[in-house]
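So the structure is just underneath, and the comments pick up after that.
Every protein chain of the complex appears in place save one, which is left out.
Order of writing sets the labels: A and B. Residues in every chain begin at 1.
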Amino acid sequence: MKNRFGIREVVAAGIGTALFVALTEIQIPLGFVPNTALQPRVALLGFMAAVFGPVVGGIVGFIGHALGDALFYGGVWWSWVIPEAVVGIVIGIFAKKFAIKEGDFNKKAIITFNVVQVIAHAAAWIVVAPVLDILIYAEPADKVFVQGFFAFLGNIIITGILGSLLCYGYSMIGARSNSLKKED
Amino acid sequence: MESLIEFSDFTFKYRSQTEPTLYDINLKINRGEKILIIGPSGSGKSTLAHCINGLVPFSYSGETKGDLKIKGKDHKKLGIFDISKVVGTVLQDSDGQFVALTVAEDIAFALENDIVVQSEMRERVKKVAGQVEIEDFLSQSPTELSGGQKQRVSMAGVMIDDVEVLLFDEPLANLDPSTGKRAIALIDDLKKQEDKTVIIIEHRLEDALYKDVDRIILISEGRIVSDTAPAELLCSDMLIRNGIREPLYITALKHAGCVITEEDHPEHIETMDLSDHAHKVRDFYKTIGRKNDNISTETILEVKDLSFSYDNEKPVLKDINIAVRKGEMIAIVGKNGAGKSTLASLICGFNSPDKGSILLNGSDISPLSIKERGEKIGLVMQNPNHMMSKPMIFDETALGLRTRGVSEEEIKERVNKTLKICGLYPFRNWPVSALSYGQKKRVTIASILVMDPEIIILDEPTAGQDYRHYTEIMEFLKGLHEESGITIIMITHDMHLMLEYTDRAIVLADGRVLMDAAPSRVLTDEEIAERAYLKKTSLYDLALKCDMKDPSDFVEKFIYFERSERARGDLYG
Partner (left out) sequence: MADHSRLLSYEKKDSPIHRLSGFTKLVFFLSWSVTSMLTYDTIVLIIMIVLSTVMYAVSRTKWSQVATVFKFILLFLSINILAIFFFSPYQGCDIYGQKTVICHLFGSYYLTVEQLFYEFNIILKYFTFVPAVFIFLVTTDPSELAASLNRIGVSYNICYSLALALRYIPDVQDNFRNIKNSGQARGIEMSKKASLINRIKETTGIIFPLVFSSMDRIETISNAMELRGFGKHKKRTWYSERKLLKEDILMICASLLFCVCAIIYTYHDGSRFYNDVFAPYFMAPR
């Protein structure tokens, strides 16, 4: 079911993208590095991909980043749009392992999720984005790798904390509460 | 007569549940009928609707027993797309049903999916938009439309397929009373002019009965408990027994000791025959009275000459003057978009007024931040899901105290005390997600109450709730008000709520205060009701028809009588 791109996935991708774009407004300043901020929208991407799979993840990353940057910053930097899609796809491939909708986002799944997200962000920001920056803009290699590394760092922090919390919180909502007892 | 939809011994169980949601349904709906399906939340009426439009079993899978035939064919043999050619569904959530960027595109949505060519689409969109009177809005986006207009777009969007059955899922839930009344009238016109079969699912019986229906199906706990003409149902006690609110005039007549029969035509107060009953109602009127509540004269909140606009052009509020006394329970009413929520957002500091001031206990609160105001004036939002940010009930309730750096010890004490008041103490270690909607609402109230505010503002506290939950929430608020003496301001378009639970109503229309009086006065003033999109109460019509000199006084006294009855637990215990 997760690999099929049916109506529910079309809608999830649409709503996910809308959320991604709206969350562009929220930035958490890192403080110690000037002009850098954590982007909660990246955590949302990780969450959407983990719940709905690679196609939804890829679309939210791609359209979300392109649309968000275009609407808020007036530019579409394809060299950073494509890596965002890579993140969504890579995390999404493992969606079945997380079983978030089934309410099974346990310790093991949290660890898997974080291993996967670190790999996904490494591939995206330390490999794909700098390579594209060099190919498209002929920017100096050391600059783009440093830049990519900071993006990687910020994104794994926010996904690791906020993304894991979102997945965990959502799996709690899905979970049934048979074991609950009223207390006096 | 040809039957379009026929259930025989039909039982349905969702895959994820252990018990069936519908049991032994036998129901036949004929071409050209107009049917009202009523039942409390969780009775299975939405599932019944899902069976009719094909979401069961094609979108929600489960086990079925017995037969369901749509136009003579087994529903499982038809696909959801075939069924959608016969049954058009207008969902309760008109924002969720509006899936395109403009009105015209949304109406054309079904045609686009059917690969209809553009020229034909334009023609058909124009025609159907005319039928529901939205032809002037075709290029508008949903954010520019009112709730009533969005609902019309939804209607047009399903009628464009030339469906035979129109299925309305709680069409009144998100509309102000007067808009709701017009929606019911439009549905009635469509049925007559376009020769449609109409099925309406509602729990607001009195409003839904504004125009005649052929039959009312009453569902309770997954079974059809009554399938009769409206008159017969109104004369019985089935409604009260199954948690459905009777029309107010019927309740009043029953209290007056009248025995209503089908010959009286009780479906509408306007056409009901009261010749046998009027004198009893007049006698009853003499026996009821009203004590004067002693409300303090101390003003807690004062709004002075307040004006506001979002864009510096179109004023949303203009020269608003309001004084709220300490310990009052009041309502701010008016149609959607009249400025009610904006007023609340100004009081809470989410927006700053262009002109005028807001005084709390005599001092201007304009220098206070949102957070500082939050300690004195708590706002409970309409949708509890918009306020829930912690997974556990205790933490959710404690949030406001924690952000203010109160010691953990004190937090524990205050939270537990508040949870006890709100009847949530036994659930304190539950996740929020395990609660029902009404309980969640109480958690949001608790999370505000814990900060010990002087005033609580509730935005549409009962929106979308059936009578049982409505009563539960409102009785809780009333008890809270009586015990703690806290000042409560409710923003609502629910006329029953205003009439039954508040001491005073402030009517807003087009950004101005139109009236500031007892609810019974507001709802008996035809001109005000008209201008503010309110709906006058049927009690008023009853009083008029019984030749009473002061109908407002009757309304007021009857409401008071009913309140005390309820307090004694006679009515709903």
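Miscellaneous remarks
In this section, contacts are C-beta pairs under 8 Å (C-beta built on N, C-alpha and C of every residue); 3 or more make two chains touch, one makes a residue touch a chain.
Since this is a predicted model, take the numbers as computed values, not measurements.
Only one of A:11, A:99, A:118 or A:131 touches the chain withheld from this view, namely A:11.
Here one chain is not drawn; of B:8, B:26, B:59 or B:436, the residue touching it is B:59. Panel shows chain A; residues 5-15, 17-19, 21-23, 25-26, 28-31, 35, 38, 40, 43-44, 47, 59, 63-64, 67, 70-76, 78, 136-143, 146-147, 157-158, 161-162, 165-166, 169-170, 173 of it touch the chain omitted from the view. Listed for chain B, the residues touching the missing chain in the whole complex are 53-55, 58-59, 80-81, 84, 88-89, 91, 93, 95-102, 104-105, 108-118, 121-122, 125, 141-143, 157-158, 161, 310-311, 316, 342, 345, 348-350, 370-371, 373-374, 378-379, 381, 383, 385-389, 399-400, 402-404, 447-448, 451.
FYI, only the chains that are shown with their structure count from here on.
Rounded to a whole number, the gap between the C-alpha centres of chain A and chain B is 38 angstrom. Against chain A, in their complex, chain B makes its touches with residues 391, 425-431, 433-434.
Considering their complex, residues 169, 172-173, 175, 177, 180, 182-184 of chain A touch chain B.
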